[in-house]
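Data first, discussion second: the structure below is written as structure tokens.
On to chain A.
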Amino acid sequence: MTAPLLEIRDYRLAFDTFDGTLHVLDGIDMAVAPGETLGIVGETGCGKSVLARSILRLNPMPPARVVSGEIRFRGADVLALPPADIRRLRGAAVAMVFQDPATYLNPLLTVATQMEDAIRGQDAAKGGPVRRRAAARDVAAELLAAVGLPEPRRLLASYPHQLSGGMRQRVLIAMALVGDPSLLVADEPTTALDVTVQAQVLALIASLVRERGLTLILISHDLGVVSASCARVAVMYAGTVVEEAPTGPLLERPLHPYSQGLIAAVPDLDRPEVRPKGIPGSIPSLLDPPSGCRFHPRCERATERCMVEKPLLRELLPGRRVACHHATAGDSPQ
Partner candidate 1 sequence: MLTYILRRIGLAGLMLFGLVCLTFVIANIAPSDPAALAAGPDAGRSQIENLRREYGLDRPLHEQFVRYVTDLVQLEFGRSVATGRAVGTDLARYFPATLELCLVAMAIGLLFGVPLGIVSALHKDGPIDHVTRIFAVSGVALPPFWFGLLLQLAFAAWLGWLPTSGRLSVFTEPMEPITGLLLVDSLLAGNGSLFLEAASYIALPALVLSFPCLAQILRVNRSEMVEALRADYIVAARAHGVRQRRIVVVHALKNAMLPTLAIIGLRWGWMMSSTVLVETVFDWPGTGLYAVSSAIAGDFKPVMGVTLIVGLNFMIANLIVDLLYGVLDPRLRSA
Partner candidate 2 sequence: MTNRVNRRHFLQGAAALGAAGTFAPFSSVAFERDGNRKILVFTGNQAVPVLDPHWRYDWSTRMIQQSVYDGLLKYVGTPPKIIPWLAEKYEMSPDGKTYTFTLVGNAKFHNGDPVDAEAVRYSFERALKMNAGVAWMLKAFLKPENIVAVDARTVKFTLDRPYAPFITYVPWWYIVNPKQVKANEVDGDLGKKWMTEHEAGSGPFKLRRFDATSLIHMDTVPDYWNGWPMGEKNRLSGFIYRIIRESAPRKAALQRREVDVMAGVTPDDFQQMEKVPGVKMVNFPGFTSFGIKFNCQVGPTADVNVRKAIAYAFDYDAVLAIHNGMAELMTSPFPTPITGHVAVPDMPRRDMAKAKEYLKKSKYPDGGFELEYVHVQGLEDPRRIGLSLLDALRQLDIKVNIVAQPWPTMTARAGKAETAPAMMSVYVTPVGTDPDTVAYQYHRNSWGLYYGVSHYENPAVWQLIADARGETDTAKRMAMYAEIQKALVADQPEIFCMMANRIWGMRDYVRDFAYSPVRSTSEIDPYPLWIEA
């Protein structure tokens, strides 16, 4: 395996609030190789978006606070970078696509202004000459064409509200491409879209990844979206990665009880006869997370050990890592 593009080690992030400290991320270990497509899946509050933003240090600090760990992008620790370097990272090396295209575009500025600002901002961050607006606009038009938007020139002159949801998301994706990034972090890019549009956007992302050789981290609560787009999936639960595996094997044979529960809960359009099953209990409080394995209160297989000892992510099968004391290579729910 080549050197990972992004490597996260024992990353812990907490939010200080009135009620106490929220242990939002608890010892994340993750590595993404260049060209890889990694999906991160998990339910509300599992910390997946916070993790995504951590890569670009976009979490507001305070209240957020790094407890420990490091995030290395191309070997450099993002968490320790001076602000100027972080700016160079943003957009240029790592780009983000956000959940709701309606709110991630400034309603009062034209698409052109926003794209030009991004282009010129990156020029400035690189320290090179800053392009003139006209030149930046040309680049912007090219990018819009690249994401499949017709008549980019006229589109540039319009305001976000004049675009449909799908177009907006395309514009956001085009903006993400401004700095010719090597890593694209897509945080629930289709959650706000209708299913037919979602299909288009996912297809676009897939083609960009293919054509530009992007590394993709796609975050979603929807296993279907992740499985459609990513070769590898990390399952998060309450601030921890509980399982990480190539998509196919994971869906077929989830090893972690939570992964199993999650997959069993998704109703299958094609197999209505299989009744989805819920996971009993609810997501634990991050203020006072369960000791040991954070999933143990909802886990059928929990034992004394699970309450005391935090399971580490261990490689159970080649390319498959799981954080469960009880998981075994032959394990399978079905």
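Just so it is clear, contacts are C-beta pairs under 8 Å (C-beta built on N, C-alpha and C of every residue); 3 or more make two chains touch, one makes a residue touch a chain; residues count from 1.
Quick note on selection: all candidates are chains of the complex that A comes from, given by their letters.
This one's a predicted model, so the numbers in the text were calculated from it and none came from an experiment.
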For chain A, choose the touching candidate in this complex from 1 or 2.
-> 1
Of all residues in chain A, which touch candidate 1 in the complex?
-> 53, 56, 58, 60, 87-88, 90-92, 95-96, 98, 100, 103-110, 113-114, 117-118, 120-122, 124-125, 159, 161-162, 172, 175-176, 178-179
